[in-house]
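What follows is a set of notes on a single structure, which appears directly below.
Omission of a single protein chain aside, the complex is shown with its protein chains in their original locations.
Chain naming follows the written order as A, B and C, and within any one chain the residues start at number 1.
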Amino acid sequence: MTARVCVLYFAKSAELTGLKEEEVAAVPTPISSRDLWNLLLQRHPRLQTLQDRVVLAVRQQYVAIGDQVAVTLGDRDEVAVVPPLSGG
Amino acid sequence: MTARVCVLYFAKSAELTGLKEEEVAAVPTPISSRDLWNLLLQRHPRLQTLQDRVVLAVRQQYVAIGDQVAVTLGDRDEVAVVPPLSGG
Amino acid sequence: MSVEQRNVLKLCHDRLSVQEVVDAVNSDSCGATAVFIGTTREDEVNGRKVVGLEYEAYKLMAQTEFVKVCADIREYWPAVVHICVHHRLGWVKVGEASVVMAISSPHRHDSHQAIQHCISQLKAKIPIWKKEVYDTQEVSWKENSE
Partner (left out) sequence: MSVEQRNVLKLCHDRLSVQEVVDAVNSDSCGATAVFIGTTREDEVNGRKVVGLEYEAYKLMAQTEFVKVCADIREYWPAVVHICVHHRLGWVKVGEASVVMAISSPHRHDSHQAIQHCISQLKAKIPIWKKEVYDTQEVSWKENSE
């Protein structure tokens, strides 16, 4: 199974990719959060800078990037790249 | 020695004495805070209600009513009767 | 770097302005301002409804004691920059603020902790009194428990 998701980039990640959002087709599902991150890294190698300091948000829920964490995706699901927060 | 002081009454003590302030002549000095309070009690027996819950302020400094505490008074010194505080 | 520090206590019969108190502690060196607003609560005591509070103060001594409270705060939290307290006197009806205080500091923990101390000390040390006024016209002098 694959899904066509909408990926949102914020803060530093938007700067590194040059994008605020993009559609990504044919994302395998279920997928580990690690593989999902690697897939985004392949599209945008500059995201490497954020490695180990970034989390994802899938359908507005934080998902840590770790091998154990599996994510099920549906078409049009929102996936966000979340660099370290700095609100307040 | 004696002094002529200005006594200020606040809150409940002003209600009990019916006065905001009064001049009191011929107050012995030095005087224990206990005797100073008793002197005010003699003038205004209704102040008795505040017994054990009141402190005095002499020249704007709190003075607990206890036998050990001695107060030296000068003419025109301000002595205040301070019922329990309730600011805020 | 030496920064001017303000300690302001205003006792007044007019309605209090939160904005005015906040502005009084504003400083480019401060990233945090903690504010406390004390308001006359709707309350019932023995079946009587509180309609408002009547405040009075020993004004000159209040200023003297406030200076001590500020010195105390600055000893514990030297990072505190400005301290401003506006306290209302006279009639304060239910829903209106009787006290507004603000403290500013570069980082938030100092002003946060300092403001709690400031309220406690104000209640314990500053010669201000209030009586509750009930819908029955009865009144009762209050007493801070702290």
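Here is the rule we use: a contact is a pair of C-beta atoms (placed from the backbone, for glycine too) under 8 Å apart; a residue touches a chain by one contact, two chains touch by 3 or more.
Here the structure is a predicted model, which is why all the values come from computation and not from measurement.
K.L.:
List the shown chains that the missing chain touches in the full complex.
P.N.:
Over the full assembly, the chain not pictured touches A, C.
K.L.:
In the complete complex, which positions of chain C touch the hidden chain?
P.N.:
17-19, 22, 26, 28-42, 94-95, 106, 108, 112, 115-116, 119
K.L.:
To test your reading of the contact rule: which positions on chain A touch the chain that is missing from view?
P.N.:
Counting over the whole complex, chain A touches the hidden chain at residues 8, 10-12, 15, 53, 57, 60, 80, 82-88.
Note that in this section only the chains that are shown with their structure count from here on.
K.L.:
Measuring from the mean C-alpha position of chain A to the mean C-alpha position of chain B, what distance in angstrom results?
P.N.:
A distance of 74 Å separates the two centres.
K.L.:
Measuring centre to centre with CA averages, how many angstrom lie between chain B and chain C?
P.N.:
Chain centroid spacing, chain B to chain C, equals 26 Å.
K.L.:
With centres defined as the mean C-alpha position, give me the chain A-chain C separation in Å.
P.N.:
Chain centres of chain A and chain C, defined by C-alpha means, are spaced 49 Å apart.
K.L.:
Tell me, which residues of chain C touch at least two other chains?
P.N.:
none
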